[in-house]
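Shown here: the complex without one of its protein chains, the others still in place.
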Amino acid sequence: MTISFRKTASRLMLSAALVGIGLTAASAETLRWARVGDALTLDPHSANEGPTSTLLHHIYETLVRRNTDGSLAPRLATEWFIHPDDPTVWVFKLREGVKFHDGADFTAEDVVASVTRVTSETSDFKGLHTAVAGAEAVDDYTVHIKMSGPSPLYVQNLTNFFIMDKGWIEANGVEAPQDFKAGEEKFTVRNTNGTGPYTLVERDPEVRTVLAVNPNHWDAAPQVTEIIYTPIKEAATRVAALLSGEVDFVQDVPVQDIERLMATPGIAVSTGAENRTIFFSYDMNSDSLISLPGDNPFKKPQVREAMALALDRDAIRQVVMRGQSVPGAQNVPPFVNGYDPALDAYSAPDYERAKALMAEAGYPDGFSVDLNCPNDRYINDEAICQAFVGMLGRIGIKANLVSQSRTIHFPAIQNGQVDFYLLGWGVPTFDSQYVFDFLVHSPVDGRGGWNGSRYYNTELDAKIASLATETDLEKRNATIAEIWKTIQEDRVFLMVHNQLLAYAAKDNINIAVHPENQPSMTTVTFK
Amino acid sequence: MNRLARAWDSDIAWSFRHSPVAIVAAVVALLIILSAVLAPWIAPHDPFNPASLNLMDGFTPPMEPNQFTGNVYWLGTDNQGRDIFSAILYGARISLFVGFSAVIFAMVLGISIGLLAAWRGGWVDSLLMRIADVQLSFPSILIALLIFGIARGVIPPAYREEMAIWVLIVAIGLSDWVQFARVVRGAALVEKSKEYVQAARLVGAHPARIVLTHILPNVMGPVLVIATIGLALAIIAEATLSFLGVGVPPTQPSLGTLIRIGQGFLFSGEWWIILFPSIALLALALSVNLLGDWLRDALNPRLK
Amino acid sequence: MTEPLLSVRDLRVEFPTRRGTLTALDGVSFDIMPGEVLGMVGESGAGKSLTGAAIIGLLEPPGRIAGGEIRLRGERIDTLAPDAMRKVRGKRIGMVFQDPLTSLNPLYTVAQQITETIRTHADVSEAEARQRAIALLDRVGIPAAARRIDDYPHHFSGGMRQRVVIALALCAEPELVIADEPTTALDVSVQAQIIDLIKEICAERGAAVMLITHDMGVIAETADRVAVLYAGRLAEIGPVKDVILNAEHPYTRGLMGSIPTLTQESDRLVQIPGAMPRLTAIPRGCAFNPRCGQAFERCRQDRPDPVNRPGNRQVACWLHAPEVTHG
Partner (left out) sequence: MIAYVLRRIVQSVLVMLVVALVSFSLFRFVGDPVATMMGQEASQADREALRDRLGLNDPVIVQFAGFIARAAQGDFGISYRLQQPVMELILSRLPATLELALISGTLAFVLGVGFGVYTALNRRGWLSGAIMTVSLIGVSLPTFLIGVLLIWVFAVELQWLPSFGRGDTVDVGPWRTGLLTQSGRASIVLPAITLGLYQMTLIMRLVRAEMLEVLRSDYIKFARARGLSDRAVHFGHALKNTLVPVITITGLQLGSIIAFAIITETVFQWPGVGALFINSVQFVDIPVMAAYLMLIALIFVVINLVVDLLYYAVDPRLRVDRAAARH
């Protein structure tokens, strides 16, 4: 091997690029960006995972993008609608004059190739595209995506669907995403060719990734011209790096450090609601619990109500979350279709009444049960569980906290091996149907995969199924409201709160919190 | 009485009386151990009873009234409203229990293996010492992690909370026995060749008897030293494992778990959550280590 | 009368312990003449080795010289600064230890250890030192010395190793060699050879020898004079023949009982009942009085000092006190 000073070389290339840009952009600004984890891969269809999509949005682009209020905006597609003659066909009009980083023109064929790729067997996003029957390039800038049935909300699934270049796919033999069984790395894992606002300069997984602004991008030039992305796993180290000035922007700020960072001169913190609810749920169907053989108190409505009365959401918000949460009772974020402020209203804890209900249900002395909790997934997940254990203790329920890694916690929920658990849920489609499909529908017909409450309501199942094909939005919204009413009456979920996100950065940097925690550096401005 | 006087007059006791470091260390260690044992009687709160905690008491600074409840705690409270002082007492109880049990486990295992190896010799000795070699150079942290892995798979979830402490004990103990085995084997080999043991063998004394009456008393000195240092190591190992997320459950925090929790609040101004448990851990481990040091020198007649 | 090579006067060595100060040597005085072989006998713990260590300035702390003086050719060496004393050690006083197996550093070859010592005391080149070393090894009876000099100590047998140790002790041509039980750790068969070698080679170089042993037989064969130590005190000193044939101290007489066993190791004196007292419990009066068949009242009250006796002898015993003999 020869001696290669890769870094130096890339620096030189970069500075050469920056000199070129310097003529057009006001100034060359580097943003050093730290968050808890790295993008797992640069393959656009290989990992349906937050940080991966966040980084990829800078390199690749999607047909549509989501505004911070949840509405859709054009990106590579300028227009989209359901075909007037065929409710099973989605029509996309594409942006003209867009070029990939390698200079190839962006056309309808690229979209078709990308659809084929994202629906392939090894794609991690194929769950979002199960209704797709095929795609067809009608002309250079029009694409028809044929669905297996009416899919009025399909376009909502496209906000993380990245478009690749057909020629590049074929030239590099990357027609399908990474297949682990094949035992060889795909070219796409570390090489990119998108249409996005930044190009990849350097990639050292889990160490640093450097992006430079794409001078040929179709949209307005961003102020940030260079991004140095560094994952820092330990929260204390991450905060220390910002305090010591080694990074400019920290995306995952521990809630307890917000105050300190706000008080630090030169650092500003912005917070905003995240598209994620945190809730408890319980097996309300089985006759016998795993941790309480021969009995299931959760079947009793009084017990579920008593537990709701024991949950002191304000205390959790105040102490555990340091005020960084929005407590609520409806298990859906406020900007999602189907949210109802009336249903979201919660009552203050009432331990006397809760105890009375417990007695009424036949548990005057309470009972003992396991509470399963992840300890590495949500903000202060373990502390929330711990706090609830204490509150339940006051009404006689002895909850044994089983806190585990998400790699054990999630499969246990999916396999019905937990009685009582904490879970968080994001709604990428911004529609309640997504919640119903996964959490409420009984586990049949490919739905109800996360229905850990074993809630089984055939009448409701029918209503949920109808939502997928109902094209009359008003009627559909009415059904959604009905479903929510039943869910709340039956107390399927014991909702705790919506998470808030906190971004901390040097105070000369303007950066808005993104509800899906996918900030784009193109929106960053400098004071 | 006479015996007491003799003990007071013994070399060890004399050396102890003339080592201010040893005296201070012993007093500190004893104080911590005593208050840990008596925690249920002297702690103002029971931090292990979740029902008794009021979340609103959380993050109360030391000696200041809580802004919501007005309660005052000597050393403040943690993020769950646990009284830090009580939590330290109860946490030290867990840490000490884990430490002592792990060391006793390692000691019994190590002594048995060491004696067996020395006594039987031959291939038994070779095999056992080979295992010890492997164990010694295979990182103890990984061993503990692996044992945790097994336990997680084998023990049903319902018992995990109670089992966590025992798993810790086995994990730490298993990664610590080699030291004992080596010292005991070495000492036993020396003793074995000595005349009195040879003589005892000749007159047909039972091997177990010879081991108990002749060999064991002679190796107790170095074993005690290793055990003392091992205790400190075990307490630290427990803290480290809990940092890696495989320690005791957070509802029954040990000193190490308290520090792990407190570490999250290092930059946020709640310094007391990490400071006091750290001081307690430092005081405990340091005093035990100093005692071990002193004991090593005191038991080594050639170093007088 | 010629000036003594080594002159020890009223040497007192103390060990401070937690139970008070132990006096390990008390009032020990003797001379060694140039070229003379002085035997020093006594039971284990009598203070023989301590005397040797005190002379060469290597008492193990906390042991210290608390009184008296040691002169080498009239010059005090017990008060020398460490650096000056280091020039005495090896250069003017050589020492041979008991166990040749542990006296040599196992990690260095014989050549390294000898040349290092030679070059410490003499300003010679490495090659020159090596030549001297080979000659010396040859002299002490190492066969094929030129070849074996590069061997490690563990390549030699016990007897051969002791020869190497002797070569090391002699390599700077000292005037006095202190041999501390040089044969105890060796096979009986080679003990005599080693003793003979020490005597011969020292005679050849005119070096005096202080031979420390508990073996009266060796003394009888080797020494010119003998000093008997008991419980840190000198019991008797005199020409070896006279002392053996006509011991004046009851303890010495008891010791002589061990001669017939000659080559056997007999640390215990079966002829004398009881054992030497520990330093912590030295009785009042004469230290030997509890075991002495001839002890009388004064022996239990007062401590006898050595008195000159005819024939260049001294004895510390009330039986030979001037008052007793004269009156």
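Should a chain be cited, it is by its letter among A, B and C, assigned in written order, with residues numbered from 1 in that chain.
To be clear about the criterion, contacts are C-beta pairs under 8 Å (C-beta built on N, C-alpha and C of every residue); 3 or more make two chains touch, one makes a residue touch a chain.
None of these values were measured; they are calculated from a predicted model.
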{"item": "Contacts of the hidden chain among displayed chains", "value": "A, B, C"}
{"item": "From B:72, B:134, B:199 or B:212, residue that would touch the chain that is not displayed", "value": "B:134"}
{"item": "Which residue of A:86, A:219, A:246 or A:352 touches the chain not shown here", "value": "A:246"}
{"item": "From C:103, C:183 or C:289, residue that would touch the chain that is not displayed", "value": "C:103"}
{"item": "Residues of subunit A (touch criterion as defined above) contacting the omitted chain", "value": "1-8, 40-41, 43, 46-49, 121-122, 124-128, 178-186, 189-190, 204-208, 230-234, 236-238, 240-241, 243-246, 376, 405-408, 410-411, 414, 425-426, 438, 443, 446, 449-450"}
{"item": "Residues belonging to subunit B that touch the chain removed from view", "value": "21, 126, 130, 133-134, 136-142, 145-146, 149-150, 152-154, 232-233, 236, 239-240, 243-244, 256, 259-260, 263, 266-267, 274, 278, 281-282, 285-286, 289-290, 293, 296, 302-303"}
{"item": "Interface residues of subunit C (partner: the chain not displayed)", "value": "56, 58, 82, 86-91, 94-95, 97-99, 102-108, 116-117, 120-121, 152, 154-155, 165, 168-169, 172"}
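One rule holds for everything that comes next: only the chains that are shown with their structure count from here on.
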{"item": "Chain nearest the global centroid, as defined over all protein CA atoms shown", "value": "B"}
{"item": "Distance from subunit C to subunit A - Cα centre to Cα centre, in angstrom", "value": "90"}
{"item": "Contact set on subunit A toward subunit B in their complex", "value": "235-236, 239-240, 243, 254, 256-257, 259-260, 290-291, 312, 315-316, 318-320, 370, 372, 375-376, 382-383, 386-387, 389-394, 399-403, 405, 408, 417"}
{"item": "Subunit A-facing residues of subunit B, complex", "value": "49-56, 58-59, 68, 79-81, 152, 157-158, 160-161, 245, 249-251, 263-270"}
